[in-house]
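Down below is the structure, laid out as structure tokens.
A single protein chain has been omitted; all remaining protein chains appear in their positions.
So that you can tell them apart, the chains are marked A, B and C in the order they are listed, and the count of residues begins at 1 in each.
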Amino acid sequence: MDFSIPTQTQEILDRVRQFVADELYPLERQAAGRTFRELVPRLHEKRDLVRRLGFWQPQIPRAHGGMGLGFLEHALVSEQLAYSPYGHYVFGAQAPDAGNMEILLEFGTPGQRQRWLQPLLAGTARSCFSMTEPDRPGSNPVWLETTAVQEGDQYVINGHKWFTTAADGAAFAIVMAVTNPDAPPHLRASQIIVPTDAAGFQLVRNIPCMGHAGDDWASHGEIVYDQVRVPVENRLGEEGAGFAIAQSRLGPGRIHHCMRWIGIAQRSLELMCQRAIARELAPGQPLADQQTVQNWIAESQAEITAARLMVLDAGWKIDHIGARAARVEISAIKFHAARVMLEVVDRAIQAHGALGVTDDTVLQYFYRHERSARIYDGPDEVHKRVVARQLLKRHGYRRR
Amino acid sequence: MDFSIPTQTQEILDRVRQFVADELYPLERQAAGRTFRELVPRLHEKRDLVRRLGFWQPQIPRAHGGMGLGFLEHALVSEQLAYSPYGHYVFGAQAPDAGNMEILLEFGTPGQRQRWLQPLLAGTARSCFSMTEPDRPGSNPVWLETTAVQEGDQYVINGHKWFTTAADGAAFAIVMAVTNPDAPPHLRASQIIVPTDAAGFQLVRNIPCMGHAGDDWASHGEIVYDQVRVPVENRLGEEGAGFAIAQSRLGPGRIHHCMRWIGIAQRSLELMCQRAIARELAPGQPLADQQTVQNWIAESQAEITAARLMVLDAGWKIDHIGARAARVEISAIKFHAARVMLEVVDRAIQAHGALGVTDDTVLQYFYRHERSARIYDGPDEVHKRVVARQLLKRHGYRRR
Amino acid sequence: MDFSIPTQTQEILDRVRQFVADELYPLERQAAGRTFRELVPRLHEKRDLVRRLGFWQPQIPRAHGGMGLGFLEHALVSEQLAYSPYGHYVFGAQAPDAGNMEILLEFGTPGQRQRWLQPLLAGTARSCFSMTEPDRPGSNPVWLETTAVQEGDQYVINGHKWFTTAADGAAFAIVMAVTNPDAPPHLRASQIIVPTDAAGFQLVRNIPCMGHAGDDWASHGEIVYDQVRVPVENRLGEEGAGFAIAQSRLGPGRIHHCMRWIGIAQRSLELMCQRAIARELAPGQPLADQQTVQNWIAESQAEITAARLMVLDAGWKIDHIGARAARVEISAIKFHAARVMLEVVDRAIQAHGALGVTDDTVLQYFYRHERSARIYDGPDEVHKRVVARQLLKRHGYRRR
Partner (left out) sequence: MDFSIPTQTQEILDRVRQFVADELYPLERQAAGRTFRELVPRLHEKRDLVRRLGFWQPQIPRAHGGMGLGFLEHALVSEQLAYSPYGHYVFGAQAPDAGNMEILLEFGTPGQRQRWLQPLLAGTARSCFSMTEPDRPGSNPVWLETTAVQEGDQYVINGHKWFTTAADGAAFAIVMAVTNPDAPPHLRASQIIVPTDAAGFQLVRNIPCMGHAGDDWASHGEIVYDQVRVPVENRLGEEGAGFAIAQSRLGPGRIHHCMRWIGIAQRSLELMCQRAIARELAPGQPLADQQTVQNWIAESQAEITAARLMVLDAGWKIDHIGARAARVEISAIKFHAARVMLEVVDRAIQAHGALGVTDDTVLQYFYRHERSARIYDGPDEVHKRVVARQLLKRHGYRRR
């Protein structure tokens, strides 16, 4: 056992943290009341800085222009990036592009990589991942309505998707559609690349969430696929391999989500401490002396530390024993880390008083945007079931 | 002891509930993406309907054109109004006007009533209450920076306020300002009526909260009072009576806030039940059959029932033994009911899955807007201290 | 609505409270390390005092020698009695005798009353209620193994029961046994009076619970019924009416249990306040000044107040609209009040520090003995299901 972080990695983390604090925190207040599109030029200036520092796309192999960090190293960087809502975007590690890049790197043909991956690596285009359906629960991912029927050398895609994050302005979507309706449930769907300018691809709306429709990268699209035709060569991997591909990204993707949440919790705790010191309840009586606030700080620190180690341990296991063997861990961190994050954010808001609900701090952004952490990617309830069933199995339980 | 609601009151409640469901629920989705100002014409049409039904201003004496309901009756109506974010506005019972009307009715001179109260009763003007200051904690309400210095027959007011709810478009503000800086803390401030068109009254901004600046009634103003001059006759009550007046409205105002929260919790529970029935996790397997969702429903029902009775009991005590004797109850309901509401809203969102964070239901509105319930009007922490100190006192404790 | 307690009732409550504090609190420390049987003589001396004050058996009609209190009045008295673990016993209102007396009063024949009820009313004998079975979950009360087969004018009873409270030293048990195995589930069992000296009645052991087997009234018996023969006339009510009779006592019994828990919580809060005042963390720095302890006191006060009103409201509803119509309330108070009690007890222990786990206060007794409140009489989970299903039904849900 060794809980230390190598000096070299620590140096990267320190520099990333400094960059995020110096360059990205100031954007937060500028963002208030602006569309994301209005922010993009400034974000791309920051991207140039990131490239100059050699930090562009930490998760991507050097051969493809990234930093080539190891899996856990990137997880630690991801934590630092999450201190700002713009961190991942500015470093070229933002969802859903990061996941799509990984899929294309692992499962893409040379032709697919050339056409669809290159612009993502360069940061000149964006993409989206189109899986969730309004009439089908995310807790049952094999139950899909969208179909892709092969006609000649084309797929004809019909379906209704939503929460296709960042569809607005994306160059293409990777669509999960049923190609083999008669196969066993996990072998029914395929992942197919659909350019967003294909006929029949209709971005119905950016779904208003928590009071905002959002725009550009910062949006969740509702999409109708109405007789959309794409060449069969746009399919990723074998026909029916859609879930297998999705599964293969699940473990690593989970770690990055969770480290992002840990980063958000850390930032919130930082803000809570700063506020406790700065705010006086009466002359000479800082908030920091209130025992209740001290309890919040201490409990947050303990819960973040514990959750963080749990996520790193799960990541280490994925790396060393594989995602399948780490199934319990991968589900456990999902519901546990999300809860810890949301509780810390909530405490930080309370410690800020009225200021906490204003856009003058980033806390309300975390409060609104990250509530969905307990829902997307499988709600808490699904992951608890997974963990429980695995444990019961280890104790000899067989479902009837 | 009698826990029954008189038949006549129950009839009113049923009719109000029906009205809210039929006329106001449909407005919720129309509101998404619109400013409040854009909604106002529709809301005023609904007000006309309310007047025709004889439900206008339930809390106002008949002599002044209201329904003349008793205190607890109005509390029960308030619960029903809260099922929709527009209920109180449409029935003419919205904060801060409702509170200001009560102050003017109780402490206003005939002239003040004529000039400032009449338009509020008629619904032709709005008002605001300007107390909270950015650099002074709400937990210490006697520590104010804003001053009103008498010069001749005028007050000259200087100060910086925020969270002056609904200042945007208001005809006047009731401002809390220090008039007697050398008096004991609770006798330093007065309440003074300031027309918003007075020279030096600057609405700096509608404070962006939870991602929205809001507008019109649905906003919280930051205001600078810069050498604002008003006639001395604009003062409400005696000089130095500002806190006494505020205190006198605190108990009743608390009941209405809390019953509003109970109504919000009830609506959220209603939505949770409806969703549980409508949503299937797999064919023939409704969400309602999930034990976790059943737990949420049952716990919400129990907590709402308990909190609701606690609020009604506190209201009954204010009515029968007076607000001073009911101090413990008035503080206890503040933190208890707010917590219950927020937990129920949170569970309802979780039960809705992805839909729960969209603007397609009202839940996300409650989630964002009502987080401040644990902060305004004294944060949880202050009210817990009040309750504890009173109880300790009853056990013989004297602070040193 | 009227939340007041009649003056006359309040006087009774005050006198009962005083009696409990003066006469029963001192017994608590004497009880440490003693068997219950050793305490009995002292408890019976106290019973004499109670009789002299006219407080004997508050729940029993005057015609039968009790105080003849109304249902809610007795609930309020029950709260006061619960401040001491000996309150109910000393006032002749202890489970399971109180429930058995009510069953005999309502369903007993004159002969049954004469023989079995009279000694309970006089306090010269005790009884027990034998329902729970080790191999059958309490959450499914219609699934029983114990049978009573009629042979001639006798029932032959065979079965295995446990948690037959107070069997040790009881004169008789009321046994729930299947008499009609082919009837629909709710019509299968009957309640039959079995004298404990009947051949084949074997008290296997007093079940050690939380480290103590207990004895006499303060015990839970494991009993084997091995070919026990009793006359058919020992049956209470019609054959197959066992559940109907049990159900009829459920609502009122629930109120008394819950008010007992409220009383326990109140006593614990009282002890917490007293300790906070008496204990110093440093010279001149009482525990009462710690904000965390103040939070505990305030939250406990709020939660007890809310839960208490909820129980009283449920009791009022049983009285005025009947137990069937109050089904949701009767289940909701079970899990809600038990949770509140246990949390308050836990906080009180924490506030006492090391003293809190010693037998020098009654808190550890509550902690150990009342943990089962969340289990007996249907665990939390069952009652949550009942509440949820009823609510879902009101929203139109029909189970498939």
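Methods note: a residue touches a chain if its C-beta (ideal position, glycine included) is under 8 Å from a C-beta of that chain, and two chains touch if they have at least 3 such contacts.
Here the structure is a predicted model, which is why all the values come from computation and not from measurement.
Within the complete assembly, A:L312 is the residue of A:L81, A:A95, A:L281 or A:L312 that touches the hidden chain.
Contact with the chain not shown here comes from a single listed residue; of A:L13, A:L105, A:A198 or A:C273, that residue is A:C273.
Screening A:F129, A:Y225, A:F335 or A:Y365 for touch with the missing chain picks out A:F335.
When you scan C:F129, C:W162, C:F201 or C:Y225 for touch with the missing chain, the hit is C:W162.
Residues of chain B in contact with the chain left out of this view: 290-292, 295. If you put the missing chain back, the residues of chain C touching it would be 32-33, 132, 134, 137-140, 143, 162-163, 207-213, 279-282, 290, 292, 349-350, 353-360, 364-365, 367-368, 371-372, 374-376, 379-381.
For chain A, the residues touching the absent chain in the complete assembly are 1-5, 72, 269-270, 273-274, 276-277, 284, 286, 288-289, 291, 293-295, 297-299, 301-303, 305-307, 309-310, 312-313, 316-317, 320, 328-329, 331-333, 335-336, 381, 383-389, 391-392, 394-397, 399-400.
The criterion applied here is as follows: only the chains that are shown with their structure count from here on.
Between chain A and chain C the centroid-to-centroid distance comes to 52 Å (mean Cα coordinates, whole Å). Chain B and chain C have centres, each the mean of its CA atoms, that are 42 Å apart.
The residues of chain B that reach two or more other chains are 381, listed in rising order.
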